[in-house]
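Here the complex is missing a single protein chain, while all its other protein chains stay put.
For reference, chains read A, B and C in written order, and residue numbers begin at 1 within each chain.
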């Protein structure tokens, strides 16, 4: 199996798994996986497809600028620019953008803080935070209508080979060195968001294990 | 494969997908898909069937008045009149009516307002609302016991080839030019409803991204 | 296929469907389906089985007193007495007892009222309540530790070929003339319970469509 086919299958499997959780409601969301470093090339979801189906038109092959490099009528997702930022700035190998009710609600509740912070939670270890007092901060950025402005703002928060950024009322983008790691980061974030919302629903706020 | 069979399969696939999410609780819900424009003919769910099963008796072939045009013991869903309104007034090709806890609760909470409004949410783009300040209004109508009265009231709110209307404590009807688009509209609505309920559960109200 | 085998398969399918929704948490729940009227005989779930698996030991053949009438090491569910009450008092053909978080919470919240009442909800039509002002009352009874006391109290509330009774912090029993109808009644109840809890979570109480 070629590297291209291998990466295609890996991304298709991840897509199927996220689709099963209904993380692409209303055809939202987009995914990508890196194929080669030099030149930088990756697969990205085609625009306007049903992500619950597995077809030969699910992904496109694009270059470092996110432009398609194969003969096809398909169009890369409008948000390919955000994936490009990640691959250009880090050694990440996979990037996942999804909308969930929890991530959008968190992005709304903590928008004024520019971030949501987690501490004292076992699951922040997914981000390699092992110290007892470690804090995980997930930035929340404005959902600029102009996608190039959004991509630039997004790029400012890409500081590691794995990470996550919330866009205000526009889902989360999580990335990692492999598809497996990107999925791990994404799941850890969603778990933490649901945890926080559950506490808030009973009028409790937790930061660092202390209720207030 | 005939056009009839193709449309049958498309609707059966959509039914299976919505059934998997448990959007037909208590045998509620009904679906339809257009076969031809002239004369207007469509498939609609038969009354009293288990929507988690896939059988040859799931749908009936009906004419522009919603009357069956095949020899069968089956009866079209009592709410076929609502589907008929959509096909007569627009170029829609598919219409989906489902009950979810979220859509019924929203229909109850905002009933006095005659509508629920969303703004500043990425997912309203499913309705082709791209402007930065765009607002999505989903009308909420009274659940008239007389189905012809309900259909007439429902018809007043059909203004586009895609759209959605909430019926008070009686689910949502979403439609689009294709089955895929109808499903997209429906999913976007359900996402927005769940989002709104989640905010309300923590005593926050959001309209246009400002918490109050 | 014999009547016995047909009924077995029907109940096994229902079990699989409810198991998929996780309505048998902690091995809770029990199900039955009638085979013959004279003499009254039915199938009931065997005690202590994993309801997510489909095996030849899932159900037992019992008589009108709920005593096994086949050579087997299996024991009928301890709550077979409740199923027996239903078949003795009505023409019901299937009875389903499940624990869900929603039905247990509702049984706790409305325990002092001896019932939970729904009005103005489309889904109460599952109970054949078609009038505009129709009210659905689901009784809530005490969870007597003595199963024969529980069965007698339960029996007092069996008034129709289809219905449902909540037992305080001990799930719901729903029944109908067929397996399909029992499932419909059960799903309608669960939907209404979830609806009510969702409203209560945002400090709203609805009865008959008026918020207070």
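As a working rule, contacts are C-beta pairs under 8 Å (C-beta built on N, C-alpha and C of every residue); 3 or more make two chains touch, one makes a residue touch a chain.
Just so you know, these numbers come straight off a predicted model, no measurement behind them.
Enquirer: Name every shown chain in contact with the chain that has been left out of the document.
Expert: A, C
Enquirer: Thinking of the whole complex, not just what is shown, which of A:25, A:92, A:167 or A:188 touches the missing chain?
Expert: A:188
Enquirer: Given the contact definition stated above, which residue among C:6, C:50, C:65 or C:132 touches the chain not shown here?
Expert: C:50
Enquirer: Considering the entire assembly, which residues of chain C contact the chain that has been omitted?
Expert: 22, 25-28, 50, 52, 99, 101-102, 104-105, 108-109, 111-112, 143, 145, 167-171, 197, 200-201, 203
Enquirer: For chain A, which residues touch the unseen chain?
Expert: The list for chain A reads 17, 21, 120-123, 126, 130, 132, 180, 183-185, 187-188, 190-191, 194-195, 198-199, 201-204, 206, 209, 211.
FYI, only the chains that are shown with their structure count from here on.
Enquirer: Can you tell me which chain lies farthest from chain C, using the average of the Cα atoms as each chain's centre?
Expert: A
Enquirer: Just the number, please: Cα centre separation of chain B and chain C in whole Å.
Expert: Inter-chain centre distance comes to 30 Å.
Enquirer: Spell out, as numbers or ranges, the residues of chain B touching 2 or more other chains.
Expert: Residues 201.
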